[in-house]
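Only one protein chain is missing; all other protein chains are in place.
Per-chain residue numbering starts at 1, and chain names A, B and C are given in the order in which the chains are listed.
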Amino acid sequence: MIVVMKSNSSKDDVNKICNIIKDEGYETHLSEGVEKTIIGVVGANGKKENLKSQLLTYKSVEKVVIIVEPFKLTGRDFKPDKTVIDIDGVKIGGKKPVIMAGPCAVESEEQILETARIVKEAGAEILRGGAFKPRTSPYSFQGLGEEGLKLLAKAREETGLKIVTELMDIQHLDVVEEYTDIFQIGARNMQNYPLLSAVGKASKPVMLKRGMSATIKEWLLAAEYIMSEGNKEVILCERGIRTFGERTRNTLDLSSIPLVQQISHLPVIVDPSHGTGKWDLVIPMARAGIAAGADGLIIEVHPNPGEALSDGQQSLKPENFKMLMEEIDLISRAINREDN
Amino acid sequence: MIVVMKSNSSKDDVNKICNIIKDEGYETHLSEGVEKTIIGVVGANGKKENLKSQLLTYKSVEKVVIIVEPFKLTGRDFKPDKTVIDIDGVKIGGKKPVIMAGPCAVESEEQILETARIVKEAGAEILRGGAFKPRTSPYSFQGLGEEGLKLLAKAREETGLKIVTELMDIQHLDVVEEYTDIFQIGARNMQNYPLLSAVGKASKPVMLKRGMSATIKEWLLAAEYIMSEGNKEVILCERGIRTFGERTRNTLDLSSIPLVQQISHLPVIVDPSHGTGKWDLVIPMARAGIAAGADGLIIEVHPNPGEALSDGQQSLKPENFKMLMEEIDLISRAINREDN
Amino acid sequence: MIVVMKSNSSKDDVNKICNIIKDEGYETHLSEGVEKTIIGVVGANGKKENLKSQLLTYKSVEKVVIIVEPFKLTGRDFKPDKTVIDIDGVKIGGKKPVIMAGPCAVESEEQILETARIVKEAGAEILRGGAFKPRTSPYSFQGLGEEGLKLLAKAREETGLKIVTELMDIQHLDVVEEYTDIFQIGARNMQNYPLLSAVGKASKPVMLKRGMSATIKEWLLAAEYIMSEGNKEVILCERGIRTFGERTRNTLDLSSIPLVQQISHLPVIVDPSHGTGKWDLVIPMARAGIAAGADGLIIEVHPNPGEALSDGQQSLKPENFKMLMEEIDLISRAINREDN
Partner (left out) sequence: MIVVMKSNSSKDDVNKICNIIKDEGYETHLSEGVEKTIIGVVGANGKKENLKSQLLTYKSVEKVVIIVEPFKLTGRDFKPDKTVIDIDGVKIGGKKPVIMAGPCAVESEEQILETARIVKEAGAEILRGGAFKPRTSPYSFQGLGEEGLKLLAKAREETGLKIVTELMDIQHLDVVEEYTDIFQIGARNMQNYPLLSAVGKASKPVMLKRGMSATIKEWLLAAEYIMSEGNKEVILCERGIRTFGERTRNTLDLSSIPLVQQISHLPVIVDPSHGTGKWDLVIPMARAGIAAGADGLIIEVHPNPGEALSDGQQSLKPENFKMLMEEIDLISRAINREDN
């Protein structure tokens, strides 16, 4: 940590700040520049965030810069090798990108089974589908609940696809855990700490969506909440951030893929459906996600988007999904990703 | 709702879309412009969001514009008169702005009692203080828990101040309800729907902070979640939004105050402490919030910010808070707000 | 255009607004919904922006929605077929993506010639290099000026590459036009209307970078300024937008590629160097740009980035550029873009 003193600070000011730092158990390291005095704070990283906050209350302190990233379990320093999550042979974070596909919400047995067959045949390995739906308005369709989970399990039984479905409510943890293969934590809950801690104690992998306005640091610290409870199988999912852009639902920030892969060992996938909100943008952005190096995609597919109970406008038709899967395969090979 | 057809759409395309709309139970109203055909959709507003989503799956549809705001209980159409929440004589939403003040977190009996006395004397009516703290990192101080609630109650007993404190976890609802006068729902939980529904069934008023990247619409729909469960006493709190600004913790969006007051009858207050993250910006922005017409302020005050366990850098010292209260009083009178 | 009246507006209010609209030469088309009255405004689009602004001054008007896009010359309605700009056989907007590469700034004869040879050999067709540099600080290196233009021309002579270089100052138009093949208008000047009008009268194609916070509409209207002066050869360049992201120079908004291609016939290319600001993100984002369907890339390459006079941190080394070109070729084929 570096403390920058104001230009007009006196020797006494500097000494006072140094003493406060030493009282907290750190060493100080003084460096007098031409215009500013800088105090280096050396010592284990434990409570530096709080020390920073305290030092900023003094008028003689201009700014405090934390040097060491706050990530422990999520960082490459902790685990240099990439994490590969293996769900009965489906590997997330391996050489081959993993495709998760399915409807926004589970609507009926017919709908989920038909979708499952379609995405399986096109090459997907994991079936997505919401049973508990977070909706911006309390008056919108909220999902089928446990009935939806049972239908997902039925689709798994028939097709062999694994399942990913959202957990919104800590009180549903047990029932969701009973049916799903992967917990999805939605963007709105990225900083719902009790929920993060709860899935951190659970026995299934967790796919953690990036919050709508979350920095990379906040996103990884949310993963840290999960991992610090013991669950080391976390998948990150970029799903677009909020910007001034008014023609897409969100702005898909694909640069987060290589950025996260530099800092963290966790696999990171892309959701071009929520990332754009428009089915005709999903295809180019899915291709771009793979080209940027994503470890997989999660894509909304519906047998008949015009009749979907939610998010029809961003769901691919079966034939478009099939075409996309072929392009993705070629792009994966182009950047040497294919083959597990 | 208005459906705009693409320029090159045929009569058949238009008919097809009209039929879909009629099948959902709405009337259509055709208007052929020089360049575009527009279909007006007339009927009660129930499921228009979903119809919009479905219509956008057709290639002949360029865009769909929803005309009627989705707010019911929170809107001025539902209740033209401003809501005044009366907590044993402390009125929020009345003529006089209400000041909530206190430390970021309850740290000790001495700290909370001392702060309570200071803010009471300066004119505050409600004591803030976190017992359960949402922290970005799992390794930061997480609050004293129930012990903190008890200390808040003790401070209330001594000073007569009301209490506002954050509820993060649905499992703590009962214990928080036992001690607090107002539930605070934090920015990170603005779209934590199970939590919103839970406080919607509770017996105490709820202060709902604006999410970090929430639009006015999303914020009011979050309030709608609470109100639709029966609890009509909701206070909105502007606490800054996330922008590209890098010298403040958030960008305090004071224009949300008059905007919300036009649309909704709910009281709206300002948090300049989190809105700026810097104690020396809190004073000007608190004044500005009152001048913009806010129904109150929530301000972090600490007897000794340099020793605070969290957010010391944005806490006011007692003497600064006192000065601010005097300025606020004059500004309230300038815009004719003083006197309950 | 659609005028939405407030819920509580009277028949008189509606009549008054209708009369104002008719006085401006438009027809009105009334539609009374369950909750709102809507007035359709029918007629040629000439001055609707101003009429909107006037109508919004009436208290009975809730909002005004413009339906027809304001684009004329840049829109697909004006010219359904994609524009292909042919510079002596180098086609921009054709089937094959075009690669522009070179240093941020022209620094010396040796540097620009060496870079030109490197990028030519790797497959680039256009040489980039700044002679006049827009720098955030007046104290930074501002470019070699006309001397830089002469060096670019020398590199063209030797390698056959075409040239793209920035025009910042209307007073340099003649000298830049003498040497360059394509004018670059930088992000900071996207709404410098005198400059846009000037290049609109010039005889060379213009590459128009997206402003740092420009919407798609603003970007295309800036192109409209150029085209309305007669110059129909405009290339759009996505170079990242400003968001809250703090680990990249900008947030590269690749969804703008397919969005612009739907609305406009103009070619659109991607600048992953400014879009990320970090050389190790340039490669994945360049690949992603091509996969998203871009008509080309503009990439900073320097023989020795560690000695560059500007933007070294985002410049590719020759060997990395070469590898990237091979991957780009494969991705182009994967999405069926290769071959002119």
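Assume a contact is a pair of C-beta atoms (placed from the backbone, for glycine too) under 8 Å apart; a residue touches a chain by one contact, two chains touch by 3 or more.
Every value quoted in this text rests on a predicted model; they were computed, and no experiment measured them.
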Chain not shown: contacting residue from B:Pro103, B:Gly289, B:Pro303 or B:Pro318: B:Gly289
Sites on chain C contacted by the missing partner chain, in the whole complex: 20, 46, 49-50, 52-54, 56-58, 70, 72, 134-141, 168-171, 188-189, 191-194, 211-213, 217-218, 221, 224-225, 228, 242, 278-279, 305-313, 315
Missing-partner contacts on chain A, residue numbers: 2, 4, 7, 29, 31-36, 38, 40, 42-45, 65, 67-68, 77, 242-244, 246
Residues in chain B touching the chain absent from view: 213, 215-216, 241, 243-248, 251-255, 257-259, 262, 275-276, 280-281, 284-285, 287-293, 327, 330-331, 333-335
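As a working rule, only the chains that are shown with their structure count from here on.
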Same vs different contact residues, chain A with chain C, by half of numbers used: same
Angle of rotation relating chain A to chain B [CA atoms, steps of 5 degrees]: 180
Centroid spacing, where centroids are CA-atom means, of chain B and chain C in whole angstrom: 38
Separation of chain A from chain B, taking each centre as the mean of its C-alpha atoms, in whole Å: 26
Junction residues of chain C - those touching two or more other chains: 243-244, 246
